[in-house]
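For this view, one protein chain was removed and the others were kept in their places.
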Amino acid sequence: MSALPSTAKAVIIGAGIVGNSMAYHLARLGWTNLVQIDKGPLPNPGGSTGHASNFIFPVDHSKEMAALTFDSVAQYKDLGVFTECGGIEVARTQERMQELQRRMTSAKSWGVGDVSIVSPAEVKELVPYIDESVIVGGFYTKGVGVVDSLRAGTLMREKAQEMGALTVGANVEVTGMTVEDGRIKTVHTNSGDIDTEYVVIACGVWSPHLAEMAGAKIPLTPAVHQMMDIGPTPRFADAKGDIEFPIVRDMDTNMYERQHGTGLEIGSYAHRPILYDPDDLPSVEEASLSPTEFPFTPDDFELQLEQSLELMPEIVGDETVGQKYAINGLLSLTPDGMPILGEAPEVQGLWSVAAVWIKEGPGIGRAVAEWMALGQSEIDLHASDIARFYDHQKTREHIKQRTAEGFNKTYGIVHPGEQWASNRGVRVSPYYSRQQELGAQFYEAVGWERPQWYSSNESLLTEYGDRVMPRPAEWESRWWSPIINAEHLAMRDRAGIVDLTAFAVFDVVGPGALDALQQIALRQMDVNVGKVVYTPVLGANGGFKSDLTIMRLGDEQFRVVTGGAHGMADKKWFADRMPADGSAVLTDLTSALTTIGIWGPRARDIVSTLTSADVSHDGFGFGTCRRVEMGPLEVLASRISYVGELGWELYVPMEQGARLWDLLWEAATPHGAVPVGIGVYGTTGRLEKGYRAYGAELESEFTVVEAGMSPPKVKSADFIGKEAYLRHRDEDPAAILCTLTVEDHQGPGGQLRYMMGGEPIVAKDGSSLIDSHGRRSYVTSAGSGPSVGKHLLMSYLPSEQAVVGGELMVEYLGHTYPVTVATVGAQPLFDPKNERILS
Amino acid sequence: MDILVCVKRVPMSGGRFVLTEDGRDIETKRLGFTISPHEECAVEEAVRLVEANGGTVTVLALGVSESAEQIREQMAIGADRGIVLETDGAEWDPQATADAIASAVQRDETFFDLVMFGNESADSSGYQVGIRVAHQLGLPVVAGLKSVSVTDGVVRAERPAGTGKEVFEVPLPAVVTVREGLNLPRYPSVPGRIRAKKKPIVVHEVSRPPARLNKVRLELPADQGKRVEILGHGVEAAPEVVGMFRKIGVIS
Partner (left out) sequence: MTLVYIEQSDSGIDDLSLQALTFARSVAGPTATLTEAVTAEVLGDAALESLRRQGVSTLHVLRTADIDGYAPAALARGVAELAQQRAAAVVMAPSSDHGNEVMAHTAAILDQPLATDVLSLTLGAPATVARARWGGSLIEHAEVMGEPLLVTLAAHSVEVAEVSPAELAVLDFEVTLRPLDAVVVASKVQGEGSSSINLADAKVVVSGGRGVGSTEGFAVLEELADLLGGAVGCSRVVTSAGWRPHTDQVGQTGTKVAPDLYIACGISGATQHLAGCRTSKTMLVINNDPEASIMAHADYAIIGDLHTVLPAVVAEVRKAQSP
């Protein structure tokens, strides 16, 4: 063990699978003077890596997780530590069979091959010790395997050492960190201090504790999942290796069973959530096993004994097979179930690689190392970005409630539209009580209670009849209502008023503001005061980082408005790129301002009664903003529209929001305006207009050209991603984003089915559509288009398929439905000439 | 034959103990619990004897109500019934413990042919509860046993003594205290655990008489102040080691 240096380029805290992977990939990317420390011994420091069950199921509904897992498996295979054994998710109920079909769908969308739905008899052939009468079917993935993550980590760490890039210190405990001017400076340990440019926290369940030392927050909680080993059993008596039979996930009971040498390991995510505080963890010396192996609580496993006995009576019911080992093992849970990766917003140079499971460890190590060393990762990590959290989401209470709620959904059937039940009502609009009176059905987005639709609009159902495109099947009508479509139609007929309070808003102010924003935005920012610019924000590779609106309010004042969901990540992106000399300063106004949108053919009629300002088309052009007086309020009105109608976004200070709401309604009611929820604003309106959404259509993997959002000219000013963007403009795009319409919804038994997003788009013969970069076509967004009378799907199609009128198929829950390419690129389906917006 | 095995709920020791703030107890909030290794062997032996001869195994614990957890574990390997003499959590000295157990035995509807104890508990290691109970019940007692067998109402018991062993033959009813090494206890099976849930455990509250051996506080033994001298790494250290052997006189 070498002595620790006193300076380093990066100190990696943690020698579990993630820390080791980070060390290797940073070294591979050319970083030297790396120091890796762990307070435990090597090779097994006693974290979750040391006892984790180490199996990998590659199919995930999340594209990001599937990509990270795919990459991890490739790395494990390269290291020679991957043993393929196959895996079967079994269903005990018919509802679960539908979910398994969804797994097939996701497998196809993300390109996981060798998957199939199997019958109980087929499961029995693969897993002879199962009682197949207990199940109704299964989802078999041949490529499931187990890995020796300890060995993988050791090999990766040793490679970094061999490269001369890494010094390793075991039994070194971090006692504190020094931050200077908002940047990490020194790591203090019980073996000396290290001045360093970067700190990587890869400490699993201890990560929040470490982050706190630097004044940052990593919102995860240690939580238990139970594991028991029984054996040896005659069935596995001749076992030559660790595992020779497929792993079984008993989804409906939230359990798994797998061979483990001569015995059987039974794991459970079914018990009550048992959460710990990071300060509760024992030290390495105190723990009888390891600090992440807690004493087993048999009461919590009672039901699981019976359920595993039901499923595998041959082994579990054998009286001679004894229980040798049982623990409450610790793992990390986060409030939204995604890892926590990236530079902490509070402290520059402090990087988090936390809440990572074995199955994505190496992939995340590579991605975050790329992010650190190259500025960008190949796999888009926007859903795992640490910057995504708002303050309230980092509180103990929020973490506790959401992780507890999420824990028992580990193998659950989670509807894509499903809402959280816990910790609601944290952020409410100033007109919340008005919305309640209108029967708002509140859905939550980053803590904000936003009306998804209003039950007071129920009468519209009669008015619009079948045009509301009702959904007979239970699954896609869950977390949905035809009232959404009725609101959409009423808005397009008359006017709709939308609560947009959840916008993240921040000003960039100062003599350097223009220059700073020119660097960040693709579009020209040197525009007249009062202009509103809708612009993509690119990463260095020319892929999307965000898309948002910037208003020029003054020569040196710009207001950035972005969707709440990615607001905090966007804010960090901008904040990180403010000039060092302070000539431009970013101020967060999210909680200072509230926004209400009003759109529809009658919007001008309504607004003109509220203000004496000239709101005619010539007086107040599209894409401009100005302050107008409405009653006693000074309102910043911005004439843009994400729903594709005439109208404005209206901004007032938060405390005046209720008054603005009331003013609007007073004026709007006689014109038949209706309250309109996010069901319209986020989906139906924009799908008809071909408007893209970040995180759905727009990701780092897709270029501006592919997204069909390339304006005719490129500004001469330099901006992040310009070089790549210019290259993309010169090339033929490998894929183009299109809008497709579903032609026939008839599914099995004649029931009409409606896709919800994530489904693969395939050729008429059922073969996958793969572009020249190896990317598969899948539905990025799906929803009703009531004004065009069609169910709409957005998808990137390989260029040769991106032809209006092209006939393809969408695969949904095991059946294919014919779809037609309706538009290619950003061409709107509804009101293609934008007459409404420009009226 | 009907056998009673007396056990005690003790924390699982790991690497190092942590004491509570007032220094009176071990901090157990992060620890699991078990019974002493000697007692595990006692229960295993009792289960084997009953498997061979018929009868019942009762497991008794004096301690907090959670002691039932430990009794369930023993039921999972074959014990039939349980008795908890429930205390409020304060420590009981060996005399008080023995008194309570003897009373419970006398009160119990089952007549026990054999009453078994671990030779000493893992934590307080008094070496005396079993013997005291025997005196109270007027029964013969053999202690520290590594081998026990029963034939025709006689216990044949053995234990090591020097290089040989001591052999006892004692008529039932009797009390024995046993040591780990008596047998290799089985692990519970899942069906065993499931059955255990339905077996009866009866709870009697007991109140502690004044202690005559009264624990005042605990203390971690002082660091022996040893600074380990590293003789070397890997095979290169071998000559150094032999040098040390010479120095301490283990080789000439």
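For reference, chains read A and B in written order, and residue numbers begin at 1 within each chain.
Methods note: contacts are C-beta pairs under 8 Å (C-beta built on N, C-alpha and C of every residue); 3 or more make two chains touch, one makes a residue touch a chain.
Keep in mind that what you see is a predicted model, and the values were worked out from it rather than measured.
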Listed residues B:63, B:78 or B:94, member touching the removed chain: B:94
Touching residues on chain A - with respect to the absent chain: 1, 41, 170-171, 285, 288
Touch list for chain B against the chain that is not drawn: 13-17, 26, 36-38, 93-95, 98, 120, 122-128, 131-132, 134-136, 138-144, 146, 159-168, 170-171, 179-181, 184, 211-221, 223-224, 226, 228-235, 237-239, 241-242, 244-246, 248-251
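Keep in mind that, in the parts below, only the chains that are shown with their structure count from here on.
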Distance between chain centroids, defined by C-alpha means - chain A, chain B (Å): 54
Partner chain B, residues of chain A touching it in the complex: 230, 280, 282, 284-289, 294-296, 298, 302, 305-306, 308-309, 316-324
Interface residues, chain B side, partner chain A - complex: 12-18, 30-33, 69, 72-73, 186-194, 197
